[in-house]
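Working notes, beginning with the structure itself.
One chain of protein is taken out of this complex; the other chains stay put.
Labels run A, B and C following the written order; every chain starts at residue 1.
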Amino acid sequence: MFGLDRTTRILLRAAVASLSILTLAQQASAQTLRMWTFLDPASGKDPRERVLKKLIDQFEAANAGVKIQVEPQVWQQMTDKFLAATQTGTAPDVMWVHLRRVPDAIKLGALANLDDLFAKKWSKEEADDIDGSFWRFSAKPGAHYHITHSRSNVGQFYRADLFREAGIDPKSLTTWDKFVAAAEKLTVRGDNGVTTRWGFGQAFATDGANNSVVFSVMLDKNGVIFDEKNRANWATPAGVDGLNLQLDMIRKWKITQPGAVNEKNDDLYDQFNAGRFAIIRGASARIPRAMTALGADKVGFFGTPSFTEGKFSPAEVAGWSVGVWSGSKQKELAGKFVEFMSSKEADRLWTMEGGAVPIRKSTVKENAAFFADPKNAYLADVAAAMLEAGWFPPDGAGAGWNEELNRAAQDVLTNKTDTKAALQKAEQSYNRAHRL
Amino acid sequence: MVRSRGLQAMNIAMGVVVLSIALLNIIPLAWGVLASFKPPSQLITYPPRLFDFNATWENYISVVEGGFMNGVRNSTFYSIAAVALALAAGGLAAFGFDRFEFRQKGTMFVLVIASIPLAIGSAAILVPKFLFFASLGMTNQWYTLPLIYGVHSVPITIWTLKGSLEGIPKELDEAAYVDGASSFMVLTRILAPLCKPAIGAAALLIFIHAWNEFVAGSVMVDARELKPIQPLLYQYIGFFGREWGPLTAAATIAILPILLIYALFGRLLVSGLTRGATKG
Amino acid sequence: MASVAIESVRKQYGNVTAIRDVSIDIPDGKFVCLVGPSGCGKSTLLRMIAGLEEISGGEIRIGSRVVNDLPPKERDIAMVFQNYALYPHMTVAQNMAFSLRMRGVSKSQIDERTKRAAGILNLEYLLDRYPRQLSGGQRQRVAMGRAIVRSPQVFLFDEPLSNLDAKLRVQMRAEIKQLHQRLKTTTIYVTHDQIEAMTMADKIVVMRDGIIEQEGAPLELYDEPANVFVAGFIGSPAMNLIEAIAEGGALLSTSREALPFDLPRGASGKLTCGVRPEHIALANQGLAGQVLLVEPTGLDTLVTAATVAGPIVALLRERTSVAPGDHVHFRIDQKHVHYFDGASGRRLQ
Partner (left out) sequence: MSIAAAPHGTTPGARTARRIRPLRLRLAGVGYVTPAMALLAFTLILPSLYGFYYSLHNIRYLKANEFIGLENYRYLVTDPEFWHVVIRSTGFTAVAVTFTLVIALSVSLWINQLHGPFALFVQIVVILPWVVSHVVGALLFRWVFVNDIGLGMYFLEQMGIHWFKPVSDPTTAMAVLVGFACWRTLGFAMLLLLSGLKSIPQDLYEAAHVDGATARQRLFAITLPMLKTPMLITLVILTVSNLNNIEGPLIVTGGGPADATNVLALDLYMRAFAKFDYNSAIALGIGMFAANILLALAYTRLVKSHG
């Protein structure tokens, strides 16, 4: 048709060929569990994907006739898609929800009560093993709805090789003074005054923002960033001090690149790999990838300094909360799989083969040798920072505070806005978005 | 054609412009292709490494072993089906709009033009759109993406083909009617061959749109087996960070079929055809 | 082959009436020319016969079939367009074969018939060319080839020669006429050029404003135009038309001077006298005039002069030495003076 004789023939043939080899989506049978995650066990490009594959194989072997069908999703959209699919009845049986969206998912009634499915039956010992801030966070209205995997924490990546060279002990950098002094030492300026390496790389772009220095300072000094009505409460002395501290790294001490004003977290990791930054602020989940590029001995992690010697400032935790869809027709089976993915054996695999932060205390206790290995030391460091200073968003908090705080930083740097005024503007913008 | 000196000067100036465009277009993509051959430790360096790296296939191997080719196959089917659907529906409609009179024709054409923003900006109402299709059970089906991709391209296909039909004298249709052709024959035997450049351009646009579409591809289907390439590509910009090596390798693989398609349809855009249709 | 009957046909575009109540009878095998000025409805009528325009009223029959509601392909007609409308993406052979292919004629049949038609029109050497590679005359011939290849019942021509230069036009005119004599297919030919109509047609239909002014054999129309319009339209150079008043048994010009025409019986009031230029000759006495223009064509000479009856054109068979400004006299052949009613324009007698 359309007279494209030759071309059409080629295309039609190709179309028919692709049709015939296209495998259609399998209809979920009674014994098929669908799961949405950002991990693709079929690809196996990441250690954690290989662990997931192993766990699925084990589960399928132990439960004859059951098939786990993983439907890998794009991580940014996955949770929203789940919330929407819950309404149309097309959500998967097992779901990985972004930690920050968990309260929303629970309020929507999208997640099933795990206590009813399996956690009630746990022995006290078993329950204690998994207990912790994450498990408590998952218990919103009195019951547990998810178990958080792929835990991550914002903190400082450092180039271990450069630290060794400069003779700096990262464990000692618990106060901002010491931190700044170390970063100044690590900053390298060429003869022409051009900086070839910055001590502390930061990124203030609003896209994909992590929580920044000001955020940690506010939590350190005030303990909260929202008022009792969940309104942003940032234009405080702590906020002003924090933002000034964050920006003085550029303005005063020149240890942060001026380009930070509009650079992104993703840029930081690249620059870190390229040796342009000695320390960056980053999410611990990305350590294994930095190690792949640089070698395990060159990357380390420490928490966020504070104004108190020997104590870290709080920083936001992240993770993926695995739960069961409340509308699933196979809740029991789905619960069984969630429990299995979080079992002792599974946690061992996630940690030792997948490089994930352990979710069970016993995993750390029983594998001391593994954690003692310098290659894996970062896992203990991350776990320690999380334990000591992990911050969970309060109930009823909205979202977008990192973005708004970064906008304030940009505002001050670009428009020379007064720090407090910039924070007020950010507060208003946040409160307006959340009708507060 | 006679060329004046002014025309030649214009030609030289245009040559310079096109050359700069070529550089601006080729450099980032060439850089991406180079990156796809770099091992992780040599990917991100300062100063940037142009050629002094140890070339490796590992990124490609990891991409292919990661099941990317399944996505290539899906996207090939989706894109070809979208081209077929949009050209068929759009071609018929363009013919109807240009060559016939009927009631509410103007209103219908307004709807066609109004559909262009609805198609291009469809991500803006992603959530209600998902709810709409999912409640009809039309998500996560083999036909979901061909339908969406095809229809997204229907308005612009109608418009471009109609624009091209306008230039073809109506006497040709009449001659064919008198020669015994049905209106469908007039379309397929007489008008379509004369619209080849526009059909080629439309086919390219439809194919490229379907091939590079990301949002619907990631939201409207769930199953691994149904995923087109763009969401799969996005897996390399994952939660654990950007993987430039596999990302650029996958993008390099993804661009090859388009170049192939361009060689096929772009041919139609190389020479014009409407000469000598009539004399008047 | 078939006769074509057009009965009380009307054509309406919204409020505009393009054709009102037209009836024509075209016997089998005849060559009929529809002629008239632009916008007279002749092309519309042709397109209605072809099936390209809807018929608002009346009936068109080809042979014994009423074709009002038949699409073009079922009317068994062939048409040659003013712009030729050759399919640019097909070779000459393919252009000619197209209608046969549409009718599912076998390949060998198509080849044979295409060759035969090409032979008739001397197109054999052009069969593999594309229309863009042909000259205007060649395209015209291909358009005709495309029409004859199918041996339809009726040929329709829509001003087919209007895009050709004068010489080629004369040549093609002859060819079309010969072709008709050879094929004897009923032919309806639309033109605005009355010479074409005169030279080719068995029957001419003169149209104006959507109605038929007169129909008949070419010489019939020439010799006995039914009204002023036909009188002025048919014949080149055109007939001299002189406004006159019959008063007191004499014919007077509009400026009340005596005219050298006989007064027809029973005539009174305003009327129009018509004399063809070849019926006016130079003489020593008669209608006096002053020469305005002399146009020698070689074969004959046209002399235009100002007279009491207005400007008069005379066609002289012999060479003449008159020059602009000369005072001359004309003799008018009274046998060939046409009289038309001043109000209705109809022929008197």
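Just so we're on the same page, a residue touches a chain if its C-beta (ideal position, glycine included) is under 8 Å from a C-beta of that chain, and two chains touch if they have at least 3 such contacts.
As the structure is a prediction and not an experimental result, all values here were calculated from the model.
Screening C:K30, C:H192, C:H279 or C:H338 for touch with the missing chain picks out C:H192.
Note that of A:K264, A:R360 or A:K420, the residue touching the chain absent from this view is A:K264.
Mapped onto subunit A, the interface with the missing chain covers residues 76-77, 80, 83-84, 87, 101, 104-105, 107-108, 110, 194, 204-207, 257-259, 261-264, 267, 270-271, 274, 276, 398-400, 403, 407, 410-411, 413-415, 429-430, 432-435. Counting over the whole complex, subunit B has residues 1-2, 4, 6-7, 11, 14-15, 17-18, 21-22, 24-29, 31-32, 44-48, 50, 85, 88-90, 92-93, 95-97, 99-103, 105, 108, 110-125, 127-129, 131-133, 147-148, 150-152, 154-156, 158-160, 162-164, 166-167, 170, 173-174, 177, 183, 195, 197-198, 200-202, 204-205, 208, 211-212, 214, 229-230, 233-234, 237, 242, 247-248, 251, 254-255, 258-259, 262-263, 266-267, 269-277, 279 touching the chain that is not drawn.
Note that in this section only the chains that are shown with their structure count from here on.
Between the chain pairs A-B and B-C, more C-beta pairs are in contact across A-B.
The distance from the centre of subunit A to the centre of subunit C, each centre being the mean of the chain's C-alpha atoms, comes to 89 Å. Mean C-alpha positions place subunit A and subunit B at a centre distance of 36 Å.
Residues of subunit B in contact with at least two other chains: 189, 193. Counting only residues that touch two or more partner chains, subunit A has 3. Subunit B contributes residues 40-41, 43-46, 62, 65-68, 73-74, 76-77, 80-81, 83-84, 87-88, 91, 127, 130-131, 134-135, 139-142, 188-189, 192-193, 196, 199, 218-219, 221-227, 231, 234-235, 238-244, 246, 264-265, 268 to its touches with subunit A in the complex.
The residues of subunit C lying in touch with subunit B in their complex are 47, 50-52, 71-73, 77-79, 81-89, 98-99, 102-103, 130-134, 136, 139, 146, 150, 156, 163.
Chain contact summary for the complex, subunit B toward subunit C: residues 169, 171-172, 174-182, 185, 189-190, 193-194, 273-280.
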